[in-house]
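Note that one protein chain is taken out, while the other chains of the complex remain in position.
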Amino acid sequence: MKRLEFSFSGTGGQGVILLGVIMAETAINEGLNALQSQCYGPEARGGASRCEVIISDEEIYFPKVQNPNYVLCLSQAAANKYAVNLKEEAVLILDDRIELNAEPGTSNIYYLPILDTARNEIGKEITANIVSLGILQEITKLFSKEAMITSVLHRVPKGTEAINTAAIEAGVQLVKQWHEKKS
Amino acid sequence: MKRLEFSFSGTGGQGVILLGVIMAETAINEGLNALQSQCYGPEARGGASRCEVIISDEEIYFPKVQNPNYVLCLSQAAANKYAVNLKEEAVLILDDRIELNAEPGTSNIYYLPILDTARNEIGKEITANIVSLGILQEITKLFSKEAMITSVLHRVPKGTEAINTAAIEAGVQLVKQWHEKKS
Amino acid sequence: MSDRSQLVDKYFRVDNLPHIWCPGCSHGIVTRALTKAIDELDLDPDKIVIVSGIGCSSRAAGYLNFNTLHTTHGRAIAYATGIKLANPELHVIVITGDGDASAIGGNHLIHACRRNIDLTVMIFNNNIYGMTGGQYSPTTPHTALGTTAPYGNIDRPFDLVRLVEGAGATYIARGTAYHTLQLTGYMKKAIAHKGLSVVEAISSCPTYYGRKNRIGDAVGMMQWMKDTFVEKRAYDRLDEEKRIGKVPFGEFVNIQAPEYTAVLAEITKRVEGRL
Amino acid sequence: MSDRSQLVDKYFRVDNLPHIWCPGCSHGIVTRALTKAIDELDLDPDKIVIVSGIGCSSRAAGYLNFNTLHTTHGRAIAYATGIKLANPELHVIVITGDGDASAIGGNHLIHACRRNIDLTVMIFNNNIYGMTGGQYSPTTPHTALGTTAPYGNIDRPFDLVRLVEGAGATYIARGTAYHTLQLTGYMKKAIAHKGLSVVEAISSCPTYYGRKNRIGDAVGMMQWMKDTFVEKRAYDRLDEEKRIGKVPFGEFVNIQAPEYTAVLAEITKRVEGRL
Amino acid sequence: MSKENLVLRLNRVSCKGCGICVAFCPTKVLKIVEDNKCKIIDLEKCIKCGQCELRCPDYAIYLEEGTDGK
Amino acid sequence: MSKENLVLRLNRVSCKGCGICVAFCPTKVLKIVEDNKCKIIDLEKCIKCGQCELRCPDYAIYLEEGTDGK
Amino acid sequence: MENKALLMQGNEACVRGALYAGMKFYSGYPITPSTEIAELSAEYLPTVGGTFIQMEDEIAGIAAAIGASIAGKKSMTATSGPGFTLKQENLGYAVMAEIPLVIVDVQRGGPSTGLPTQSAQGDVMQAKWGTHGDSAIIALSPNSVTETFYLTVRAFNLAEKYRTPVILLTDEVIGHAREKIFLPEAGEIETFDRLGPLEDRPYIPYGVEEGDIVPRFAPFGTGHRYNITGLFHNEQGFPSNSQENAQIMLQRIHDKLNGEDIIDFESLYCDDAEYVFLSYGSTSRSAIAAVNQLRKEGYKVGLFRPITIWPSPEKQIKELASRVGEICVAEMNLGQYFLEVQRLACGDTKVSHMGRANGDILVPEEFVARAKEYFNER
Partner (left out) sequence: MENKALLMQGNEACVRGALYAGMKFYSGYPITPSTEIAELSAEYLPTVGGTFIQMEDEIAGIAAAIGASIAGKKSMTATSGPGFTLKQENLGYAVMAEIPLVIVDVQRGGPSTGLPTQSAQGDVMQAKWGTHGDSAIIALSPNSVTETFYLTVRAFNLAEKYRTPVILLTDEVIGHAREKIFLPEAGEIETFDRLGPLEDRPYIPYGVEEGDIVPRFAPFGTGHRYNITGLFHNEQGFPSNSQENAQIMLQRIHDKLNGEDIIDFESLYCDDAEYVFLSYGSTSRSAIAAVNQLRKEGYKVGLFRPITIWPSPEKQIKELASRVGEICVAEMNLGQYFLEVQRLACGDTKVSHMGRANGDILVPEEFVARAKEYFNER
């Protein structure tokens, strides 16, 4: 498996960092290499926050994401900043409240009701990151749903297993529905 | 005039530094070059204190005294430390209370009642440094007594002119008496 | 028509807004209270200098439309001392956090108090290091949680009012972001005071303090201020028992003593031209 | 037969004597008083650590026959904090000067007080920087002369007792080199106290303070202590007027509060082996 | 300054939705709505006390002299 | 420890001649002499109060158990 | 600790390494991007009977750590640029008084408050020259999470073995990245404890036995009452103004860092390389990526990576300079280690620099372009 780069962004409280950590951890559990990092900045207080993941079956040397293969944005501010200058093959996943203000560079775009699903279907907006994980699972098919769930349960508080599992499932479904709608 | 090196030492309160400063200042007033410095150290609190003067009509480069031509010690501790390893031609001037515990290296030694003169004749022990200045004047004949007095009066508090002038004179006399005794 | 209030338009660098503070961070409230105090005193903005250190609170400097100096962590008061001495006609106001003022900057704080130099020190006390993500500060209550106090804070906190009193400050008040009007009042008196004045402005960091310590979010923290802080005179009237869990706010010290730059000016007048 | 008293033989490194202090410097008196206090408490010298900073006073460490640490200027208390935390069974005594403790070291002083960590801080206060030759210190009286205060000191001095009280010290006393017996008594109580104790020992620097300020030589300065310092209870009984020019000495604070290393030990016990 | 001439203004761009104004408005004029920002929901009730302005960390809500085009 | 057994000792090598012991000896036992150091000049008067020992900055004067060979 | 692959942040690996090496004391003051080291020390230390304390500032942070080391505990403090600067005075004290200690500097953008959340390698020269006087220091620079773990262990070992402060000079990229790591079992890698006094002779705190160069250490409270000072001191630890003594003492402190086991480096394809990148820390990862790619394309490039930054691998760099066409020093600063390499290359080969100090990490493409330029112009 050649190097894959991911960029996850949103606002401070949306848990995109945990999303990246779980993604990387899943990769490692699956015997791959992974590197997760994030952009810090005073703007993190309220502004856009971004997390990067690199996954590869080779050694990962260069530790930064330059040309992400998958870009997921959960907030408008994040999209304004990070959903630009993507490479043509990149897959862009956006919460459906977001309006793109600039050409993203790719046309592989998913508009999915991530926040709504988390809030209304799962009942907790903070599960948006886990919903996203389900989405990524279904889109990338890098790891099995089970592998993802195992990693998630390892990182989330006891007692939240059910809703987190549901969140993953919901994410998977969002992608399926999107594909259905498209096809 | 070639480079002449002086070493003046005593205990903290004896004013050997002022002695050096006045010596250097006289040299400068007389158109020569001079450099004065002192050894600092925690021992200065109570222990031996030393002041160095270099006088020359050429530029003074190396700023330290290595082989003093004239060595004056006002206290036993000072003599123990500084009246040793002198060069043969050096002139050593000691308060007469001092007993040499080691070979000084020179045999040109003056034992003079400097402190006694200051205390009893001038009436103030702290004038020992000015008495010493008179001694140096008479021994070295580098500068005139008047030049020395001018420099002294420039550095001492108003109102002490008379006793300081007397101190210089007393120093001159000590040397004269010593020579008389010797001859 | 701007979409800012007149006060904000007048004293803030509106181009730099929105500020970087988190939603509900009280630092914004306290900063506004300060501009209000300055406005009511009708001071010449060109003669106002704001000096801050490093911290979320210290970022206030960049938003205020005066002569503003954002220095190094803990050293604002020392910089301010130089400015005031160099030009005593300036109103020098220090904006600092609990960490900036009382942890790394504690020494400069007490020495400014000792000297009674005419600076106004506004401590935005949110009981935590906000900027670096929630480590306990010298004002974090004993047993409270912080990222470096995972088992509860071992330290006893400073009572900043007592500290600066012991060090010699001549005007001392404590206000809160909830009791905004009173806070503005103390700030006014502090700025007008000749000598070293300290206003401890109880602020809040919902992001790193409130949630972790189950006091709640922005609203919860304001509610906590409302519930916890009692005006000094009222507090003094409470019985011992009812005081538990309450903290007084108000004016604690307001005395006159020779001010540093004034004493210095006198001596300078005495010796000027002497050499 | 040695030519030192038993006390000196027992607690001093006699090979290093005579010490470097000037004739009549009170630091020697205060240092002896400390050994007397230790002797009366009958402590194991192997378990005593003396930590000092830099200054004439801080040179005391080198003369005392314990575990002695001569650190950097102002930082003795911070070093001492590490030692005490690493081995709470040690008696850690800090010897520091007025400059070392309250100028450059002021921050560590107040924070140790805040934490109430079990250290004993002995401040040899001679109201001047002796080691560097007589510059004014944070305890030099207003208008007194120093080499950096040629026109009289502009600064207001700290009242060290009030400062450390404001910072939270739980045992505070002031003694003088003249009132040696009482001083030893405070030192004993301070060392025995569990928590942060401060003894301000009024010392003297005849070389750089006494003469310059026309208080006199060694004897004059002892006389000044005798005349100026009044036992606290006696002082409290004086009328306002008679207090002028007098300074109280005695015990100012002696309270119990949770001690830092004890609190820490409890938490450690609670979580040890958890991970 | 008479309260008559005061108008309540809300700059929703600046609002970060902290909810402080909502919580401490004595007459429940305000609400945090779907977009996580404050909204004036019952202007009639506003007594122009200014509490919201005093405590808005983002200077998003304030009273201003003028007439409101509501 | 009874005062009977105490002897006053002076180590003149250590003495720096500060004069403190002299000034505060209640019975004028001591004096600074020519060499600028302390000397016991009137031992008879000594009441063995120990004031000198307490305040000698150089630990040069002290009381010790023993008999004095004076 | 189980021996399975973990995802771990660089700063956490540092704390885990410290605990592995026997750290029992941490004192510091928070600063981005090192703060996680404090936070995790606060969490872990009490669980192993150790002590964490947050001090009032960085100066107190290092002072307390030195104090704890004197009382016998393996100690660490961590910081970043501004805090590293504040620690320098007492770092010099630890050098002078020969106190084992580990200081971590997670570098961020400077000078001054600079770019607190971005990465840099701007404290490389400061690590060596930051304190006044002729100090002597060891500094190690990891380029991955795993290496952060191992170099932290090594830092403790060297500190204890040579009675000296050791700097772990990492950076924001490595400190904050999460990567795969396998932690070693207890006992799997060596840890070193300082040598105590010999029983059969009197303890001379700063004396060394024939053939030794490092004095033995008796922690305070163990019955050897001696003096420690930052003044020049004699073998007994007492202040001395003797110039002869000063000469011997300071020279020994410098000489002990000639220890053969101190130098560590990685050499990649250097054997037959014509063009060599010299790079360390996070930047070296871009270099490795580039070198691998260039080799695939047939270019004779290599990478020399000092792991022990100070003392610098003088011999190796000189040897390299004697036989390659160019050494390009790549670092996230305006030219620091570059100067050292220039000095060592001594005109034997061209030494060039590639770097910047604006928070922007060097990318492999830049390395590739640089090397190709060399080969094209040849």
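Letters A, B, C, D, E, F and G mark the chains in the order given here, with residues in each chain numbered from 1 onward.
We take it that contacts are C-beta pairs under 8 Å (C-beta built on N, C-alpha and C of every residue); 3 or more make two chains touch, one makes a residue touch a chain.
Everything numeric here is computed off the predicted structure, so don't read it as measured data.
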Selected from G:P82, G:G175, G:G302 or G:P364 as touching the chain missing from the view: G:P82
Residue, one of C:R4, C:K36 or C:H108, that touches the chain absent here: C:H108
Per the touch definition above, residue among D:N16, D:T147, D:Q223 or D:N254 touching the missing chain: D:T147
Omitted-chain contact residue, chosen from G:A78, G:M96 or G:C270: G:M96
Sites on subunit D contacted by the missing partner chain, in the whole complex: 54, 72-74, 103-104, 106, 129, 131-133, 135-136, 138, 147-151, 154-155
Missing-partner contacts on subunit B, residue numbers: 21, 24-25, 28-29, 31, 33-42, 60-64, 66
Absent-chain interface as seen on subunit C, which is shown: 13, 16, 45-47, 49, 51, 61-62, 65-72, 75, 78-87, 89-90, 107-108, 111, 264, 267-268, 271-275
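Here is the rule we go by: only the chains that are shown with their structure count from here on.
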Distance between chain centroids, defined by C-alpha means - subunit A, subunit D (Å): 61
Centre distance in Å when subunit D and subunit G are each reduced to the mean of their C-alpha atoms: 38
Touching two or more other chains - residue numbers and ranges from subunit G: 32, 43, 46, 53, 56-57, 239
Shared-contact residues (touching 2 or more other chains) in subunit D: 18, 21-23, 25, 107, 111, 264, 267, 271
